[in-house]
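Notes follow the structure.
Here the complex is missing a single protein chain, while all its other protein chains stay put.
Per-chain numbering from 1; labels A, B and C assigned in written order.
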Amino acid sequence: MKKNIFVQGPIDAAFIARSIEQHSSKTGIGAHNIFLGQVRADQVGDTTVSAIEYTTYEEMAYSRMHAIREQLFEKHNLTCLHVYHSLGKVAAGEICLFVFASAPHRQAATDACGEMVEEIKNTLPVWGREIFCNGESQWKVNQPA
Amino acid sequence: MKKNIFVQGPIDAAFIARSIEQHSSKTGIGAHNIFLGQVRADQVGDTTVSAIEYTTYEEMAYSRMHAIREQLFEKHNLTCLHVYHSLGKVAAGEICLFVFASAPHRQAATDACGEMVEEIKNTLPVWGREIFCNGESQWKVNQPA
Amino acid sequence: MAIEIVAFGKISEVTGTGLQAEGPDTTEALQQWLHNRYPALQQMRYCIAVNQQIVNSHIPLPDGAQVALLPPFSGG
Partner (left out) sequence: MAIEIVAFGKISEVTGTGLQAEGPDTTEALQQWLHNRYPALQQMRYCIAVNQQIVNSHIPLPDGAQVALLPPFSGG
C-alpha cells in the first residue's frame, strides 16, 4: 500500500519520458506540472560540490509520503501525483528529485506540485551529504524557498 | 534572434527527455519546472473532443514570445526558459505545450514557468479548433485558470 | 494607401484569411469598412493588431501596414 518513492542513484531523462508517456491514455488530463531537483555544483570556500549522497529513514518516509499524498488529493482535483527521490550518490548536473502532478486543469497540477516540493523539503526524512571536489564532505542544510 | 517556438503536431516525450538531458552540463541549475499541456477528451453535448488543431499568427507570436521572455528574465533569476507549442493536429492524450524553466533555486523556476503559461494562454496569438469524434468541430475558448 | 488584412480563427471564417483594403487610413475607418462588408463581424469579439502590435485605441494606418483581426486566443 505504501509506495516506494526511492530510486538508487540519479533519475534519468528516459525514466521521466516513460512516466510522461504512460499518461497519454488518461485523456481526462489537461495539465502536467513537473518539478525536477538537479544537484548544483555550489562553490563552498575554495572547493565545489561534486555530488550529493542521500540517505533516508525509509519506513517513516513511506508513511509521511502516504499522508502528504492523501492531503493533496483531498485538497486539489488531481488525476495523478508521483514522487521519485534518489538515494545514494547523485553527481552535480544529475536529477535527484522528480515530482509529477497531473490534473484536468492547470491550477490544481501546479499548486499540488509546488506544495509537494515544499512538503518534501520540510517534512520528508531524507538527508543529503555534500561531497566536494577536494574529497571532503558535509551534511547539507536546506535553504528556505 | 526571434526563436521558433512551434512544432508540427504533438510534442513527444523523447523530445522532452532530450531537452532535460541538455541541461545536465549547466551545473548552476538547482531546479527545473516543466509545464505540459495535454489535449483533453472533453465531452461536449453527446460527442467528445478527439483532437485540437492549432493555428497561429506566426510573426506576432515570435515577437510576443520574445517580449515575454525578456520580461521574465528581468523579473526572475533564471538560467533557461524554453517554450514549445504545437501547430496542426494534436490528438487527445498528446502533448501540445511544453514550458521548461530552469534556475539556481526553485522559486524562480516555479514562478517563471507559471507566469509563462498564463502569458501563453492570454497573450500568444494561437487558436485551437476542437475536432469531435462525430466529425464536427468548433473554435476552442480558453477558461480562466 | 494599401492595407493588408489577415484574419485568424473564427474571424477568418467570416472574412477569409487574407484581403486588401485601399481606402481606409485609420483603424477606425478600416473597422467601418470591414463592418460594412462583413456585417457578421459587428457581433464578434476580436481585437486589432497593426504590424504585429495590438492597438487599444484607434490610430492612423501607415501605408503598407499589415492589420490582423484576432479573436480571443485559445492556445496552450
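As a convention for this text, a residue touches a chain if its C-beta (ideal position, glycine included) is under 8 Å from a C-beta of that chain, and two chains touch if they have at least 3 such contacts.
Computed from a prediction, not measured in an experiment: that's the story for all the values here.
Peer 1: Can you pull out the displayed chains that the omitted chain is in contact with?
Peer 2: So, spelled out: the chain left out of view touches A.
Peer 1: Among the options A:10, A:93 or A:128, which residue touches the chain absent from this view?
Peer 2: Missing-chain contact among the listed residues: A:128.
Peer 1: Give me the chain A residues in contact with the hidden chain, please.
Peer 2: Residues of chain A in touch with the missing chain: 37, 54-57, 59-60, 63, 85, 96-97, 117, 120-129, 139-142.
Quick note on the criterion: only the chains that are shown with their structure count from here on.
Peer 1: What is the distance, in whole Å, between the centres of chain A and chain B, each centre taken as the mean of its C-alpha atoms?
Peer 2: Their C-alpha centroids are separated by 23 Å.
Peer 1: Whole-Å distance, chain A centre to chain C centre, using C-alpha means?
Peer 2: Chain centres of chain A and chain C, defined by C-alpha means, are spaced 49 Å apart.
Peer 1: From the C-alpha centre of chain B to that of chain C, how far is it in Å?
Peer 2: Once rounded, the distance between the two centres reads 27 Å.
Peer 1: Of all the residues in chain B, which ones touch at least 2 other chains?
Peer 2: 37, 117
Peer 1: For chain C, jot down the residues that touch at least 2 other chains.
Peer 2: Counting only residues that touch two or more other chains, chain C contributes none.
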